[in-house]
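All protein chains but one are shown at their positions in the complex.
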Amino acid sequence: MSQPGAVAAPALHGAHEAHHEELGFWRKYVFSTDHKVIGIQYAITGLLFLLFGFALMMLMRWQLAYPGAALPLIGNLLGEARMPGGTMLPDFYNELGAMHGTIMVFLGVVPLAVGGFGNFVLPLQIGAPDMAFPKLNMLSYQSFVLGGLTMLVSFLVPGGAAQSGWTSYAPLAIIAPGQTMWLVGMIFLITSSLLGAINFIATTIQLRVKGLTFMRFPFFVWTQFVTAFLLLLAFPPLEAAAVMQLMDRLAGTSFFLPSGLVVSGQVLAVAGGGNPLLWQHLFWFLAHPEVYVLILPALGIVAEIIANNTRKPLWGYRSMVYSLVFLGFMSFIVWAHHMFMTGMGTEMAAFFQTTTMIISIPSVVILTALIISLWGGSIRFNTPMLFAVAFLPMFGIGGLTGLPLAFNITDIPLHDTYYVIGHFHYVVAPGTIFGLFAGLYYWFPKATGRMMNETLGKIHFFGTLVCMNVVFMPMFLMGMAGVSRRLFDGGAIYDFAQPVLHFNVVSSWGAWTLAIFQIPFIFNFFWSIWKGAKVGDNPWQATTIEWAAPSPPPHGNFVEAPQAYRGPYEYSVPGAAKDFTPQHEA
Amino acid sequence: MDIPYTVEVRRDTGLTNGKIGIWLFLASEVMLFGALFASYILIRVGNPSWPRGDTILNVPLATFNTVVLISSSVTMVMAWASLMRHRFGTFRIYMGATILLGFVFLVVKYFEYSHKFHDGLYPSTNNFLALYFTLTGLHMLHVFGGMVVNAYFWGPGAKLWKTNPVWFTNRVEHSGLFWHFVDLVWIFLFPVLYLL
Amino acid sequence: MTSDHAAELTSEHAADIDRHVRVYITVFVALMALTIVTVAISYLHLPTAMAITVALFVATVKGTLVAGYFMHLISEKKLIYAVLILTAVFFVALMALPVVTHSNGFWIPE
Partner (left out) sequence: MTQWLGLPELASTHGGQIDGMVGWVHIFMLVLFVGWGGFFTYCLIRFRRSRQPVANYAGVKSHASSYSEVGVAVVEAVLLFGFAIPLWAARVDAMPPESEALVVRVIAEQFAWNVHYAGPDGKFGRTDLKLLDVSSNPLGLDRSDPAAKDDVTMLNQLYLPVNKPIIVKLRSKDVIHSFGVPEFRVKQDAIPGLTIPIWFVPNVTTAEMRTRKGNDAFQYEIACAQLCGLGHYAMRGFVIVQTAEEFQKWLAEKSKEQSAPDPFR
């Protein structure tokens, strides 16, 4: 199955010297089946969606900080239907909220972490010439783009975008406008992820080079492997649920609609007999594994970079791998911890609290192992390492604040407050996003043959680190005070919220400053593609196999098929000539 | 550049990429229909009264369709077996039969549906019909998909037989696996929807 | 690579393909018989619980036959088994879902 539609150099990279049959622009950059090109397409699209999701949030933050105040300049551009005279309408706020969540999770982080890094790095790290099913890979990306476009267009159709939260709870999602496009978009995205997952698993199992046993995998490969299984087995139930919700909206069925609904005084004309909890179960059956899909690839990236920049092997690699597999398995049986307030009996509550507690242990083990790996290292603080190191305490905060939510009883005051928002943003924003930034800086030279600028990188890092905490730390205090999430006015009408309302202003300014600190990154990113300092194939002096390929890797990746002779992190081996002994060197 | 193990099996796993791929895909399909069956149970248990399928649906017709689908499964394996015996002609016949039977299944289903609509029975009528239409509808989509793939291997795809018979045989086996799965789903749908 | 071709084809030489085919025919007959059985039973109008168990039992048998012989699961590689076992586990979790939901809430259905 030879792949004509592929190119040697990544799409971004102008002049490249690798020899191959020249193809037209379209086959080369748009309909390519080369895992590297697809990976880069995924990454760029994902980054753009992250930026877009962030933009939506910055709008919301205005309304949260200054409820009802007209937003200068931009406000009026958004049209009478959304922001008459620059002041936001509640339904537009809800659209922004739902779409921010959806876009960040399904169109930002997953495409970048799995579609981007997975596609680009995984085959290289296992020494494969490409993915097992290159055409499928292309389809997966195209299906993702279709899903993304559907989501974007939904802002423009009458009724607007989805406005029932990223959780799309029935019955609200069925009677509220906007959800249809969301559901269709989700079906595309799910299909894309399923195709991707199949490809990743098959590739990892089949295409790893001679000598690369599972226990010699770089940790990143392991995380992608487990992630793929989560996607493969957890997404279909949501696909089924999405189909049923579509039926409820379009065909008038009542899968999620109980009998006797009265909406604004009118008895709803449906058969009834459905069950709103069914949606929640099916949604969270996916969405809990999904949150681990968000974190695992980032964990993998962080592990790679820590090993490389401490110049020593990861501490407790095996225990990390076992914990990872166990964590992946457990993540399928904790979903109802998102439903503690739906009226669970003692047994069910006990079960899900227990599983949730159990699942926190492997996370602790992995994090601890990563921290201990620092001991005895000779630590280089370059930009990727800074992000990777900062990831640890940030994820720590996010993870630890998961614990009070994990007990049904303590979840009572905290459920659906800003405490939850704080919890998961610490894991996804300064957590996952940091991991992804680290990965971008780390593998950029492999993709382009050029380095990103360190100074700009450091500015980006410190600015982002500070701002992230300014944005999210106050949310814990607001949550403790009992302020609900998804409030159009940030809680302004509630007396009990008054003492903490000023934190809304703090968060907002934090978010806007955060945006400013992304500018050096965006500039750095594009500038370095063409102007960055040229470097060799292995600028970080790393041990894993992707660095055996030329940078940028030609079509087919390796000049001659590599072989693995040892574990992934043989740094500073006593008695060795240099302080790193690559896997692929006999 | 060639992807390894598309045709020959990898020694340590004893499998080709395609074989793993199709089974992974089927695994996800299991979860898809599993979720729908789970929903069926939950909604059925949640309702005080639930109609017996045969009071609303046409059992003889469905029985006939079951027979059709099972037969198509047999012709499918026979198609693959004939390739293993290097009998391309018989392969064409069996594969053709498989596609035809799939078509018959869809036609029968079409009559069932239109009859329901004619009687004013729609998905919105009640949750039994909602489940009936959703489950069978999704299943029909799968039947159709399988037919498209099979048609491809019957027609244009068959060129591969000349250049790389082993690979072609594998691909037919894989599309067969999908087809049998679709049959398998029906084997459960039939009693659950029509007989209970 | 070519050697692997050979391996593949010789491993399944004509003789045991014929055996396979005979098996397929028997399975086919069995499936037909079972189909008739379920339908027949359904006309007895057994009590619901009974009917469900019987029908699902027969369906499972049929399913096993299809998966086992048509899909060659009786003689598959370990890896495939592993994947399917994993899937089966989560499938069970999925099936348990509606049951626990109904048996374990402190709410009262209206």
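Residue numbering begins at 1 within each chain, and the chains themselves are lettered A, B and C in the order written.
Please note the rule applied: a residue touches a chain if its C-beta (ideal position, glycine included) is under 8 Å from a C-beta of that chain, and two chains touch if they have at least 3 such contacts.
On a predicted model such as this, the values are computed, not experimentally measured, just so you know.
Student: Indicate each shown chain that the hidden chain touches within the full complex.
Tutor: If we consider the entire complex, the absent chain touches A, C.
Student: If the hidden chain were put back, which of A:H415, A:H555 or A:H584 would touch it?
Tutor: Residue touching the absent chain, from the options given: A:H415.
Student: Identify the residue among A:G39, A:G147, A:P258 or A:G449 that touches the chain left out of the display.
Tutor: Counting the whole complex, the residue in contact with the absent chain is A:P258.
Student: With the missing chain put back, one of A:L149, A:M341, A:A533 or A:V559 would touch it. Which one?
Tutor: With A:L149, A:M341, A:A533 or A:V559 as choices, the missing chain is touched by A:M341.
Student: What subunit C residues would touch the chain not displayed?
Tutor: These residues of subunit C touch the chain that is not shown: 105-110.
Student: Residue-wise, where is subunit A in contact with the chain that is not depicted?
Tutor: 90-91, 94, 164-165, 169, 171-172, 175-176, 258-265, 267-268, 274-277, 310-313, 315-316, 341-346, 349-350, 353-354, 357, 360-361, 364-365, 367-369, 371-381, 389, 392-393, 396-397, 400-401, 403-404, 407-410, 412-417, 477, 480-482, 484-489, 491, 493-496, 500, 571-574, 579
The rule is simple: only the chains that are shown with their structure count from here on.
Student: Report which interface contains more C-beta contacts, comparing A-B against A-C.
Tutor: A-B is joined by more C-beta pairs in contact.
Student: Which whole number of Å gives the spacing of the CA centres of subunit B and subunit C?
Tutor: The separation of the two C-alpha centroids amounts to 14 Å.
Student: Please compute the C-alpha centroid of subunit A, do the same for subunit C, then give the distance between them in whole Å.
Tutor: 37
Student: Quick check: what residues of subunit A touch more than one other chain, meaning two or more?
Tutor: 205, 233, 237, 275, 278, 285
Student: Please list all residues of subunit B that touch 2 or more other chains.
Tutor: Where subunit B meets two or more other chains at a single residue, that happens at 13, 15, 20, 24, 27, 31, 34-35, 38-39, 42, 46.
Student: For subunit C, which residues are in contact with subunit B within the complex?
Tutor: 1, 4-5, 7-9, 12, 14, 17, 20-21, 24-25, 27-28, 31-32, 35, 38-39, 41-42, 48, 51-52, 55-56, 58-59, 62-63, 66-67, 70-71, 77, 79-80, 83-84, 86-87, 90-91, 94-95, 97-99, 101-102, 109
Student: Any idea which subunit C residues touch subunit A in the complex?
Tutor: Interface residues on subunit C, with respect to subunit A: 79, 86-87, 90, 93-94, 97-98, 100-101, 103-107, 110.
Student: Using the touch definition from the top, list the residues of subunit A that touch subunit B in their complex.
Tutor: On the subunit A side, the touching residues are 1-3, 6, 129-134, 136, 194, 197-199, 201-202, 205-207, 232-237, 239-241, 243-244, 247, 251-255, 270-271, 273-275, 278, 282, 285, 555-556.
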